[in-house]
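See below for the structure under consideration.
Only a single protein chain was left out; the remaining protein chains are all shown in position.
Moving on to subunit A:
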């Protein structure tokens, strides 16, 4: 018995900022959810179940906050699932919600992810005390910078590649009214001369800390037929995990990422991602991760990702735009960052991305990763319903 095709019929996100002092946690999630419902022309009563995700509860200091958020999410009397798969959680949450529709357990599901970093200190929440981690490994950048250096050494990439990515993504964010950072007048030189945080990652090449939420309404064939705007159809989705540390782990191009992409492409019938995918929203929290993921996801051969970035192919007017929304480098409510990638990919194939729309986008990839580059979740969405 084949599963129900899954359609994204509603997408909403908050205006993201360093501190959304105007809203509580409940107000933040409700803002995103209300926009998604409005986009789908549905009411709270049309939602059968809620699947919510966020990164560690320590970020806000609320244990299992979905319990407290049940009222804000209109969930009383409904099922609520709470997903936590580290940084990939926004993507994983959407996939868990999609499965409820695919399995025909529910017909219409609200999925939502959030983070309110201003009520927390993610830098130190991510700096584990000894003996779990060596001291002075401050923040995620301290963990990932050595892997970026390994990439540069392995591929011989010139040092300016990260600067290009940061400049591109921050310029793209100027076209996205919801993005956290709107750096008018940003130049390559300004990125290049910003302070060094974790060699080779400079201040302007790292993601901000944001307050924000993202929500989507997922439904099946009948729901899609009733939707007022074109849906995005799920053509493939997968999650893969591998341990944090082990002998032989390739931090530069983790096998879990490659396997996850291969699974998604197989489901979607993609054999040449570079030609068949029109736009990608990838989880790039540090500039250099764009060329690294281009290789890991099969858009470029091993060692060639930086050349794709350098050629301008990943710019908004290139032939493979990457992160037209401005990406994680411009907006980073950690738990929601993955869902924003998934949602922005869906917006592109729905033709509803506004000023950062890639003309004629038919197939888009949403990508998220987390933990020690060990948790991956991805989906491929299309403007046309799946044929199988």
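By our rule, a residue touches a chain if its C-beta (ideal position, glycine included) is under 8 Å from a C-beta of that chain, and two chains touch if they have at least 3 such contacts; residues count from 1.
One rule holds in what follows: contacts and distances are computed from a predicted model.
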item: "Peptide/nickel transport system ATP-binding protein", "Oxidoreductase", "Lipid-transfer protein" or "Amino acid/amide ABC transporter membrane protein 1 (HAAT family)" - which is the UniProt name of the missing chain; value: "Lipid-transfer protein"
item: Residue among A:56, A:230 or A:351 touching the omitted chain; value: A:56
item: Candidates A:331, A:348 or A:374 - the one touching the absent chain; value: A:374
item: Absent-chain contact - pick from A:202, A:240, A:341 or A:367; value: A:240
item: Footprint left on subunit A by the chain that the document does not show; value: 1-3, 24-25, 55-65, 67-71, 75-86, 92, 96, 99-100, 102-105, 125-126, 128-129, 132, 238-244, 246, 254-256, 259-260, 263, 371-372, 374-375
